[in-house]
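Certain chains of the assembly are absent from this excerpt, and the rest are unmoved.
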């Protein structure tokens, strides 16, 4: 397991849910970027647990510490190590599941993969807690993309438990997405979604949903054909996020139900700028951006941890057994996943941006 | 553009639609595998153009030549170079589109990416013709997976133009998928799909569809967490195939509409073997296989080349114009994409298999 994401802006994550810390090394970040811990923290706070009744009650301050690569307020070009110490890990509830794999979780597959040596406490390396790494790196990527290229990345809840939001416009969505705990720009649907979450929560159950992520102002010509397609990179990055079971670009699967004449986006001039009339392609043709908004949708399964009784096995005794997963779980992971999906998008776009030298390796040289 | 797929079983593709050839270098193939050109050819023939009225009439024999890495009938462990020469390229119809980007195609994005230097003839490097590379490498991967681990990979048409097949069982699908030109195991739906294709063809239009790919007998424990997840690798590989706009694992987006108690697959014993009662996860939990069949679905957009009139631009004159794409096109790319999707699956699985040393670097050592 080499566990490295990206080729030019690379992430190497480490840490376990109930170990000392979770962290990431970012390699390839240009030197000369102004960077404060508070900027990373701001993004981390968006995925922090315990902030509302809709999410897990684990209490983690999730305080970032930059260990290297930043000096006198600027990135140095050296590897940036960022860690978040684990403070509120409670492994006691997990002890009894040590040999009783929780359905939907990676307990069984992790055991198989690592021959029984993996840290099983709180899911270990499989825990969604490891996405802290993605968010920390994403904070840097977002700042670079925004500062240098004016690229704007924002995600929001599109659907929860089958309730689908109406998105008036990306502009509107961007502005209103944080106006409720659901992080959904449609205030009417978001109320229904909230009810849905409360309901499944009261049943000891969980519910899944769909996140839509938009990147605007991406210049045309970003990405590559064949094995380095931007959509391939995005899709791979999305799948590093636990719970993601589907990824669509543009109209996605609906394209498969259309005719070419319906699906093809016509090229038109808009104030002298080349755009497409529609954006079924989601801003990507042949692995390369068209300049139109990049549109990605990810489907997240319902959180696997539920307090309803489930059938499973005792792996030692090789017998059927029942289990109830107590603990502090998210009835719906979708709202907290918003900054994670944005981060996965940001680090991927930045990786391609650096591959094509659209940002120099030093910003504002002072020597 | 480094254009390399995989880390252990790596593909480097090259060639353009109307250039001398399309080809691939396979690195990392174990030594000692019995390999004949005819085995590669058999797979190539499945994606060959001109074989029925449902597909493009370009006449290419698509004859593979192994240029290196195979000696006296066995792989040597050295890089395997395989090429297919282009014989029936007709660039004349493309000349006039040189500066008039075809909607849905990569003409505009390719020009932007490569500053106007890309080979535009027949789509150049963006042509689906380059998937010949994937199929050639896939033929080797399939043979290795099958011979060494008994892994079986098969894909079929699940949906075309909104007509969805009923899949009785994977076993049935595997057996019956090649019984019609649609490559769909449901004979009733396949007839409707065929009608649909003929209809859009007569309209000068095209239609999209969905392919489902299954891998059975995959041992549990294949894949990795975090940045090396098997689903991430699969999804990335799928997106290297032109026209793919969505990828799902297991029940995919439908998981986002379910409760945890519905979606979680219970672990049960089946003749002493650990399996899951349902397979909503599609055989992958936490990036790692469960041992259940891997289930992947990809949504393909309708072929962009249609002979209907479309709006576009003259990039030189910077004026709006109309265009009709004549030529020999696929009204529906889905049937020909079957071996391509299988290949993308095979090379990805093999990459993870080799990463975990499940196949030795030499098979049947004779020294």
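Here the chain labels run A and B in written order, and each chain numbers its own residues starting at 1.
FYI, contacts are C-beta pairs under 8 Å (C-beta built on N, C-alpha and C of every residue); 3 or more make two chains touch, one makes a residue touch a chain.
Computed from a predicted model, the values in this text were never measured in an experiment.
S.K.: Which total copy number does the whole complex reach if 2 copies are given here?
M.R.: Here the complete homo-oligomer in the file comprises 4 chains.
The working rule: only the chains that are shown with their structure count from here on.
S.K.: CA centre of chain A versus CA centre of chain B: separation in Å?
M.R.: Inter-chain centre distance comes to 26 Å.
S.K.: Can you list the residues on chain B that touch chain A in the complex?
M.R.: 1-5, 7, 11, 13, 101, 103-106, 108-110, 112-113, 125-126, 130, 159, 161-162, 200, 203, 205-210, 220-229, 231-233, 235-240, 242, 244-269, 272, 274, 276-277, 280-282, 284-291, 299-306, 308, 310-313, 315, 318-320, 355-356
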